[in-house]
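Sharing a structure below in C-alpha cells format, with a few things to ask.
Every protein chain except one is present and positioned as in the full complex.
Chain lettering (A and B) follows the sequence in which the chains are written, and residue indices restart at 1 in each chain.
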C-alpha cells in the first residue's frame, strides 16, 4: 500500500463517524518514524497488545470496537512494518487475517433467520481482548506487589559453629553429562552460541595456569613451571596450547627476552 | 525465656521461612514444645519487634524475619546492583499461571496471543516460582504449570487468595455495528453501499 497517498485521502475527508461524531484528524499516534518502528514493535507483547493500544489510545470502548476502523489501522501498521522489511511475527499476520475476516463478515448482508443464532463476529475478538487485558493488569499488579530483595529484605543473624553437618546431595557423573547434552542440543539451535570443541585437557591446563599464576608471589613464571618432566612431550604440548589460548583470550601476557630463551608468563592486570 | 530465644535464634539463622513444625524440630523430642506454645511465643516475638527495625511475618511456607519496609530505601543502598526488572512477557506469563493454574503452555499462548518463549518458562522455573505439577491428558500430554510456595514467599503472600483480585470480565452486549459509516477510502466498498 502506498502510505503517503493513502494518508492524503484520509485527511481530506472525515475519516469516520465514531459514535455519531465525525473523525477528521488522523490519530497522531498512527504515524511513526520508520526508525522508531522497530522499537515500537518491541514494546508490544503481540497482536492483542497492539490492538488494545489502538483501542485505548483513542478512548474507544472495548465492548464496542469499531472493527472496521481498528482493522484498517492495524493493517496499516502491518504494512508499514512489511514495507520496512521487518521480520514480523506470524501472530501479527494471523490477527490481520482474523480482523479481515470479521470485517468481511460484518459487511455481508445478514439473512433475517440467521440473526438469532449467529454470534456477532466481533464477540470472539472482544472476548480475547478482554481476557488479555485482565491478565495484563494482573501482571502489573504482580509487578507492583512488594517483592523480596526489591521491597523487602530478610533479617538474618549468622550461626557461628565449627561445622554444621549440612548434608549434601549425591550426584552421578552421568547426570552432569546429561545436563550438558541438554545444553548443547539447545545451544545448537542458535548458531551464535557456537560451543568450541576444544580438547578438555587444554581447558584444564588453562585453569591450572591461571590458578598457579594467581597463587604465585612472583611477577612472572617460566613456561616450565606449568608442566612436569613426567608429563613428557604431551604435557609440554598441552601447556603450550593452553598458553596460546589464554593469550588469545587476553588473560595472560607472554614475554620472551630473546629468541630461543625461556618463555615467561604473567597474568594481565589492568 | 529460653524457649522463646531458641525459636527467635532459629528464625534469625534460617535463610528461609520456618513452619511451626520445623521450629518444633529444633528441640529434642523430650522437650519439644506444643504447637500452641510455639504459636504463642511467635506472637510474643512479633510484639517485641514493634519498636524495632524488623518484623516477624508469616508467608506461605512459614515465618521469617524481615526488615520493616519503611527502612527498605536505606537498606537497598547496601547493594550496588539494582534489583532485576522482569519483562512484561514474563510477568504476563506468571500472572496467567498464578490465576489460571494449572495451565498449559497452549493456554498461556491463547490468552496472550503470542508464543511463549521457552526461556521465560525456564526462568520462572529457575526462580522456583513455577513448576510442572502434571500433564494434561490431551494429545501431546502438555505440562501443567502451577505456582509454588516459593512464589508466594517471594511476594509476601500466605495463599493464592491473597493475590490482588483479577478484573472481572464485562458482559459482551454488542450493539449492531456502530461503525457502519466508516469511509475506508481504499477502494473497499463502504458500508453505506452494502447495507
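The rule is short, and it goes like this: contacts are C-beta pairs under 8 Å (C-beta built on N, C-alpha and C of every residue); 3 or more make two chains touch, one makes a residue touch a chain.
Quick caveat, the model's predicted, so the values are computed rather than measured.
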{"item": "Contact partner of the left-out chain, one of A:75, A:210, A:237 or A:263", "value": "A:210"}
{"item": "Identified contact with the non-displayed chain, of A:108, A:183 or A:255", "value": "A:183"}
{"item": "Footprint left on chain B by the chain that the document does not show", "value": "1, 4-6, 8-10, 12-14, 18, 22, 25-27, 52-54, 65, 67-68, 71, 74-75, 77-78, 84, 118-119, 121-123, 125-126, 128, 131-133, 143"}
{"item": "Touch residues of chain A, complete complex, unshown partner", "value": "153-161, 164-169, 171, 173-190, 193, 195-201, 203-204, 206-207, 210-211, 213-214, 249-251, 267-270"}
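One rule holds in what follows: only the chains that are shown with their structure count from here on.
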{"item": "Inter-chain centre distance, chain A versus chain B - centres from mean C-alpha coordinates, in Å", "value": "23"}
